[in-house]
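All protein chains but one are shown at their positions in the complex.
What follows is chain A.
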């Protein structure tokens, strides 16, 4: 059934090479987009929780804008609208970027900044789930705002949110398929190209589906490993946190993951 993938294409390659090339772009977009999203998301998420109202309001504004506009629309905004609203010379320079980079960079920014808004909300929830005593203890030791966040608050908050970050990792690589709308030949775009060239629609999209599923599995397993690696010795695994019968036996304040239940 998948035999058509190994047939020669007009340009001397095999169709499977098209798919693999698409996979490469998908992975590159997801990987680099993730690091943009994580870096910006942590900063904005912290910004949501600081006492400075201007910073908190700006962080909130960021989250509301980037989280509430559909990814597809954001993709078009970065690709079609941004060059038009910039000064002409800069806009023209952007339009001159050769393919595939002319599509890749707007897609990277789009996915990175969109996912960042979602991660920021997770980070905020993680920070707010921590017992108030943690901040108080840090303050009482003379650790100022920056040192408290850097050494006490953020390290704990990030551990708390590893499970929800897993779905963001899986989200960003699935959203890479939207980049085909601005001409990036990623996995879905290649599948469509194969289906148009061979009329084997089922095979083309079936293969792409299998690849996406495999990626999901890899992402999930990697996040499980990370979760295990950063788990605090002596604390209950995060999955126990949703089982109240187990939670009842643990003293409040000693086991970190229970804070997650407190948060909305």
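Just so we're on the same page, a contact is a pair of C-beta atoms (placed from the backbone, for glycine too) under 8 Å apart; a residue touches a chain by one contact, two chains touch by 3 or more; residues count from 1.
Simple rule for what comes next: contacts and distances are computed from a predicted model.
The listed choices are "Phenylacetate-CoA oxygenase subunit PaaH", "Tryptophan synthase beta chain", "Sarcosine oxidase subunit gamma" or "Glutamine ABC transporter ATP-binding protein"; the UniProt protein name belonging to the chain that is not shown reads "Glutamine ABC transporter ATP-binding protein". Of the listed positions A:49, A:103, A:156 or A:177, the one in contact with the omitted chain in the full complex is A:156. Considering the whole complex, the residue from A:134, A:175 or A:195 that touches the absent chain is A:134.
In the full complex, chain A contacts the hidden chain through residues 131, 133-134, 136-144, 147, 151-152, 155-156, 159, 232-235, 251-256.
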